[in-house]
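Apart from one protein chain that is not included, each protein chain of the complex appears where it belongs.
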Amino acid sequence: MIIVMKHHTTTEEIDAVVRHIESLGFKAHLSQGEERTIIGVIGDERPVEPELFELLDGVERVMRILHPFKLASRDFHPDDSVVKINGVSVGTSQVIIMAGPCAVESREQLMETAAAVKQAGGHILRGGAFKPRTSPYAFQGLGLKGLELLREARDAHQLPIITEVMSPHEVTLVAQYADILQIGARNMQNFALLHAVGEIQKPVMLKRGMMSTVEELLMAAEYVLSHGNSRVMLCERGIRTFETATRNTFDINAIPVLKSLTHLPVIADPSHGTGKWELVTPIARAAIAAGADGVIVEVHCDPAHALSDGAQSLKPDKFAVMVTEVRRIAEAMKRTV
Amino acid sequence: MIIVMKHHTTTEEIDAVVRHIESLGFKAHLSQGEERTIIGVIGDERPVEPELFELLDGVERVMRILHPFKLASRDFHPDDSVVKINGVSVGTSQVIIMAGPCAVESREQLMETAAAVKQAGGHILRGGAFKPRTSPYAFQGLGLKGLELLREARDAHQLPIITEVMSPHEVTLVAQYADILQIGARNMQNFALLHAVGEIQKPVMLKRGMMSTVEELLMAAEYVLSHGNSRVMLCERGIRTFETATRNTFDINAIPVLKSLTHLPVIADPSHGTGKWELVTPIARAAIAAGADGVIVEVHCDPAHALSDGAQSLKPDKFAVMVTEVRRIAEAMKRTV
Amino acid sequence: MIIVMKHHTTTEEIDAVVRHIESLGFKAHLSQGEERTIIGVIGDERPVEPELFELLDGVERVMRILHPFKLASRDFHPDDSVVKINGVSVGTSQVIIMAGPCAVESREQLMETAAAVKQAGGHILRGGAFKPRTSPYAFQGLGLKGLELLREARDAHQLPIITEVMSPHEVTLVAQYADILQIGARNMQNFALLHAVGEIQKPVMLKRGMMSTVEELLMAAEYVLSHGNSRVMLCERGIRTFETATRNTFDINAIPVLKSLTHLPVIADPSHGTGKWELVTPIARAAIAAGADGVIVEVHCDPAHALSDGAQSLKPDKFAVMVTEVRRIAEAMKRTV
Partner (left out) sequence: MIIVMKHHTTTEEIDAVVRHIESLGFKAHLSQGEERTIIGVIGDERPVEPELFELLDGVERVMRILHPFKLASRDFHPDDSVVKINGVSVGTSQVIIMAGPCAVESREQLMETAAAVKQAGGHILRGGAFKPRTSPYAFQGLGLKGLELLREARDAHQLPIITEVMSPHEVTLVAQYADILQIGARNMQNFALLHAVGEIQKPVMLKRGMMSTVEELLMAAEYVLSHGNSRVMLCERGIRTFETATRNTFDINAIPVLKSLTHLPVIADPSHGTGKWELVTPIARAAIAAGADGVIVEVHCDPAHALSDGAQSLKPDKFAVMVTEVRRIAEAMKRTV
C-alpha cells in the first residue's frame, strides 16, 4: 500500500501515520518527493482496507499495490485451470457450448430444446428452475419440479446440466440435481451464497454482476475458492452502462483481461450481454475471437411464448447456425468446438 | 404497451402481432403513421415482458406505458406513508437521523457510540452484526453476539435499532433483535430475501443497489409490499458511475424523483453515497434540502481503528456538528429534526 | 411521438395537449387505456423535441417513435455504402487496416512506421498532426509540419492517410494534405466542426464520443451527411464505464447494432478501446468477428519513447502478428484483408 501525504504536512502527522502502520504489524518506508511525502506499507496488505489510512490527519490518498485476490490469481497459479464435469472439460483448447431455455417451463419444452441443443453440437444443457425476476408479478420458475425435469433431460440426452441456485439453504438440494451450480449476476456479491457453494464439491459458474468490476468478480471467486471449492468458472454477461440500444454492454475487454489475471476458465454469455437475439451470434463469435473458453446461450423452441427472456433466445435453427459460425472462429483461433 | 413496427412491414406481420396480443388476453389498437405502424396493447401490461413482442417478425421496438410497480406507486396511494417504529415516525415533517458504527465491534465501542448518537440528537441507532464484505479475508461481523450488543445498547439508550439481514434463513433471528431490518445495496435484488422480509411484520429499509435504477428500487419495494409487509422505507446511498473522485455518486435527483413516484419514506445515506467523511455533512445537508425524510450516517469513536468503513465514519464531535447543520437546513425547509 | 398522460387527468388537460399538437401542424390520435390515456402525434416528429410536451399539464411522459436520423438510416438507404479513398474501398468484403503512430513526431519515426505498416499489409496510414491533449503541458502535435511529413510518407509508401482535424477553420488546410479527415471522440458533438467537414468533399471518419450513445453517433453523422458530404465512416473506440481495469470499455455490441441501423461503414479502434497494447490484438480479432469493416490501430517503432499514447501502441512485429490473426478471422467470416 502507498500512502500519499498532503502538500503541507507536518512531521507529527507523518510520525502518526508511521506509528499507525507499525501498530498493524507492517513496516513503513518513507520517500520524500518534491511536492509530496509518500509512505510505503510493507507486508501483506490484503486483510487491510486502504481507506482506513485516509482518516489519519495529513493523508491525501491511499493506493493498493497488490491485487486483493490470491487464490484466483495467476501470480500463484500460472497455468490454466481445467474444470472437469462428467466428461466435459472447460478450460482446454476445446470451446464449450452451453445452451438451453432461460427457464424450464414444461417437460415438452425442455425435451424439445435439449434435443435441439444436442443435435447442433452443444455440450452442456442450461435451464432455470429457480428464477430471479425483477417483478414479483412475473413467472418465478418451477422450483423442484424444474430440477427433476432437468435431470430427466440430462439423462435422456447425455448432457451435463447447469442451473442457478439463489439461496444458501437451497444449495444442497440443487447440488443433488445439477452438474454445475450457477451463481447469477444479481447474487455475485451475495456472500452467504458464495460461502455456501464454496463448501460443497460441485463446479460453480459465477456470473459477473452487471455493476461489478473485474476485480470484484475475482474477489467473489476468491470467496468460493477460499472455502475449499476449486472448480470455479467465470462468466462475462454484460455490464450496465449509459447505452440503451442494448440491454447490457458486453464487456469484450474483460475476456483477455480475465485470461491474463486468472487461471480460471472464462465463459461468455452473449444472450444477457446483448438482450437481443439478433446480436447473440455476432457477439458469440467475437467472444471466442477474444479468447473465451466457451459460450452460454439461451435457446427456446417458441421464444415468443417463453415465460422469460424470450427476446434474447435463439430458435433451434438459428442456434445451429451459431454453432457453425462459432466453430469457424474457433478453428481460426486453432481451437475446436 | 406500445409496439412500433419496422419501416417496411407487411399486413401479415401486423396481423400476427395482433393475434399474439389477443392470445394473451389484451386488446390491440392500430395506428398508422407516415413511416411506422404502431400497435397499442390495451390492458394491465404489468405481468408481461415487453421484450416478448420484440421477437415477432416485423417488430422494431416495444415500449411500456405503465410503471411496472403498483403498490409502491402514488397512483393508487397518493398520500405519504408514515412508518412507525417504537415511538419514532418516519415520513412526517420531522427529519429522522439514524447513526452508529458500520459494524458492531465490541460492547465498549457500541455503547460509547450509542451514547454519542443519543446526546447529539440522533433518533435511531444503526450497527451491523452480519457484514457483507467484498473480501473473504476481511472482518465478517460478530453475528449473534452483535445482535445482543445492539439490543443492550437499544435498551440502555432508548434508541430503536436498525441492522442488516443478509440471508432468508436469518430473517426470523434478526427480527427478534432489530426494530428495522435493513436490506443492503448488494442484496436489493436478492429476491429470496425480499420475499422473506415481506412475510414478517417488521419495518424494512431497502437500500438502492449501486447500479439499480429508481424503477428497479421501486420494483424491489413492490416485492416486499406484495408479500404483505407495508412498512417499507427506501434509501438512496449512491450509484456507481465513471467518476472515481468519490467511492459512489450520490444521486441527489433520485430524492425528488422518488418522492414524486412513491408514497414511501426516503432516507439518504451520505456515508456510502460519498465514501469520505469530509463529504458526509455537505451531502446530508443537500439531501434534506432536496426533500429527504431522514439520513443514515456512520459514526465511530475511533474511525482509524474501525474494522470496516472507517474512512466514511464521522467522529462524535463532527456528528454533533452535522446534526446542528442538518437542523438548520430542515428548518429552512419548514421541518424539524 | 406518443404522449402518455398521468393517471388522473382531466378532459381539459387532454384537450389542451391535442390543441398544442395541432398548433404544431401534427394530427393527434387518442387511445384510452385502463389506467392511462395515450395520445399519438402523427407526422414527421424529427424537428420537434419530445420534451416540449412534458411541460403541458397532465403529461407524464413522451416517447419518440422514429429514429431522429434519416440520411444515416437503412430505412431510406438499405444497401451498404462503400467509401472510396484513392484506390481503397471501405465497406466491401475486404477488411481494411489503418495503422500508424498516435502523433507524428519526426520524419524518421513516421517513415519507419509507415514502412512497417505497408510491409505488414496495412492499407491506410494514420498519424496525428494536431493533437487534442487532456493536459496543456503535454505535447500538442507538430501541426503543419506534421501534415507535410504525412504527405511525404503517403507518397513514399503509396498509403492514403487519415489525420485528425480539431477546428472548423483548419478543415481546408487539413483537407489539402489528408485523404480522410478524422473527427476525434471529444469533438463528436462539436457541431461547428461537423458542419465544416460536411461542406467539403473529403471522406470523414467520425469517432464515437466516449460517452455518446449509438443514436448520438448517428445524429453526428447526420450533421455531416445533411451538409452534403456523403462519404462518412463511423468508428467505435470504446466508451466510458465504471470499469477501471481498461482505459475504456470497447462496446462490441455497437458493431452489429450499427451495421443494422445504418448503411455507413463501421471501423473499430481497439487501441483506444482498451488503452493497453496487450489487448489490441484480441479486440481487433473480436471486432472483425462481430462484423466490423476494418480496424484502426496505433503502431510505433519505439512506444516507450512515444510522445503520446505509447501504452496502447503495438511495435511493428506485434502489428504484423495482429494482421495475420485478423486475416484468419476475416477468412472465417468469408472476407479478405
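The letters A, B and C name the chains in turn, as written, and every chain counts its residues from 1.
To be clear about the criterion, a residue touches a chain if its C-beta (ideal position, glycine included) is under 8 Å from a C-beta of that chain, and two chains touch if they have at least 3 such contacts.
Just so it is clear, the structure is predicted and the values come from calculations on it, not from any experiment.
Q: Which one, C:E49, C:E199 or C:D317, makes contact with the chain that was left out?
A: Result: among the candidates, C:E49 touches the missing chain.
Q: Of B:A28, B:A129, B:L159 or B:A286, which sits in contact with the chain we cannot see?
A: B:A286
Q: Can you tell me which of C:G127, C:G209, C:P265 or C:P282 touches the chain that was removed from the display?
A: C:G209
Q: Provide the residue numbers of subunit B that touch the chain removed from this figure.
A: So the residues of subunit B touching the unseen chain are 211, 213-215, 239, 241-246, 249-257, 260, 273-274, 278-279, 282-283, 285-291, 328-329, 331-333.
Q: Which parts of subunit A face the unshown chain closely enough to count as touching?
A: Touch with the absent chain occurs at residues 2, 4, 7, 29, 31, 33-36, 38, 40, 42-44, 63, 65-66, 75, 240-242, 244.
Q: What residue numbers in subunit C mark contact with the hidden partner chain?
A: Residues of subunit C in touch with the missing chain: 20, 46-47, 49, 51-56, 68, 132-138, 140, 166-169, 186-187, 189-192, 209-212, 216, 219, 222-223, 226-227, 240, 275-277, 303-306, 308-313.
Keep in mind that, in the parts below, only the chains that are shown with their structure count from here on.
Q: If you average the CA coordinates per chain, which chain's centre is most distant from that of subunit A?
A: In terms of C-alpha centroids, the chain at the greatest distance from subunit A is C.
Q: Check the residue numbers that subunit A and subunit B use where they touch, and answer same if over half are used by both copies, otherwise different.
A: same
Q: Chain with the smallest distance from its CA centroid to the overall CA centroid?
A: Central chain: A.
Q: Find the geometric centre of each of subunit A and subunit C from their Cα atoms only, then give the gap between the two centres in Å, rounded to an integer.
A: Centre separation, subunit A to subunit C: 31 Å.
Q: Roughly how far is subunit B from subunit C, centre to centre by C-alpha average, rounded to an integer in Å?
A: That pair's centroid distance is 38 Å.
Q: Take the average of all CA coordinates in subunit A, do the same for subunit B, and state the distance between these two points in whole angstrom.
A: 26
Q: Spell out, as numbers or ranges, the residues of subunit A touching 2 or more other chains.
A: Each of 211 in subunit A touches at least two other chains.
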